[in-house]
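Step one of this worksheet: look at the structure below.
Here the complex is missing one protein chain, while the rest keep their positions.
Moving on to chain A:
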Amino acid sequence: MEQILRIFYKNGSFFTFAGLQLLCLYLIVNFNSPQSAIAVETASIFTGSVKSGAGTVEGYLNLAEENEIQRREIADLRSRLPEAGYSTTLETDSIEDKTYAQRFIHLTANVINRSPFSPNNTLVIDRGTGQGVAAGQGLVGREGLIGIVDLPTENFSRVISILHRSARISAGLRNNAYGTLQWDGTDPRRMILTDIADYLTVMEGDTVFTTGFSNVFPTGQVIGTVESSEVQPGTGSQNLIVRLINDPLHTNNVFVVRDLFKDELAKLKPLK
């Protein structure tokens, strides 16, 4: 207290000056019309910028919540896409009754843990059996694929990334050629699509889609584009290097895909 008083005593002239100057500003603004107009204008510019700044900050504070809302919306919309449906179109005579039964449903999830980068990448998401996650369900990002659920617990699930040497994904091209997509454990941007017949012409830049044959990912999901192809001598097939559309190692917002027809389709396994 004494020190504060001393500061006031030592700088008495400054505080007098500041106080009187404020009084002067008040008088100027209140009793002189041109100055008051300028002051009002300046104040409105200033408060405007402060308000918009505050709005931006407020927007950021709500960002997580907004994000969650948006992602639920996306999950809902994805579930309504034709690819998520099972066509029950019946063509009787010339009447077409085009309806879809729900086939794939999407559940939002966040990646909460990842293994260090290695040839066998796994990750953990914050959804588990409590939310209906089961082993073998696919994980997609906003675009592209992420992985396949391996071990669900009650609230979390371990996921084998598509960048895992034992991951096998059924993928195909627009011309219905299909093969197995796998990763050789080196470049996280590229995967290899094997077992494409060598007589098929594949152009660089062709899009690679999921086939949906394995009931893991929805049919027709874009995986990436063909970068190059190399014929494997003696096997009658060619390998395609696929450039991924997404970056599975750095995606946090994901969707778990559940195929409602999986059990039914499992009864129809190929005969050995």
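Criterion: contacts are C-beta pairs under 8 Å (C-beta built on N, C-alpha and C of every residue); 3 or more make two chains touch, one makes a residue touch a chain; residues count from 1.
Basically, contacts and distances are computed from a predicted model.
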item: UniProt protein name of the chain not shown, from "Rod shape-determining protein MreD", "Maltose/maltodextrin import ATP-binding protein MalK", "YCII-related domain-containing protein" or "Fe-S cluster assembly protein SufB"; value: "Rod shape-determining protein MreD"
item: Selected residue (touches chain absent from view) among A:Phe31, A:Phe117 or A:Tyr199; value: A:Phe31
item: Residue among A:Phe14, A:Tyr60 or A:Phe261 that touches the chain left out of view; value: A:Phe14
item: For chain A, the residues touching the chain missing from this view; value: 12-17, 20-21, 23-32, 34-35, 38-39, 42
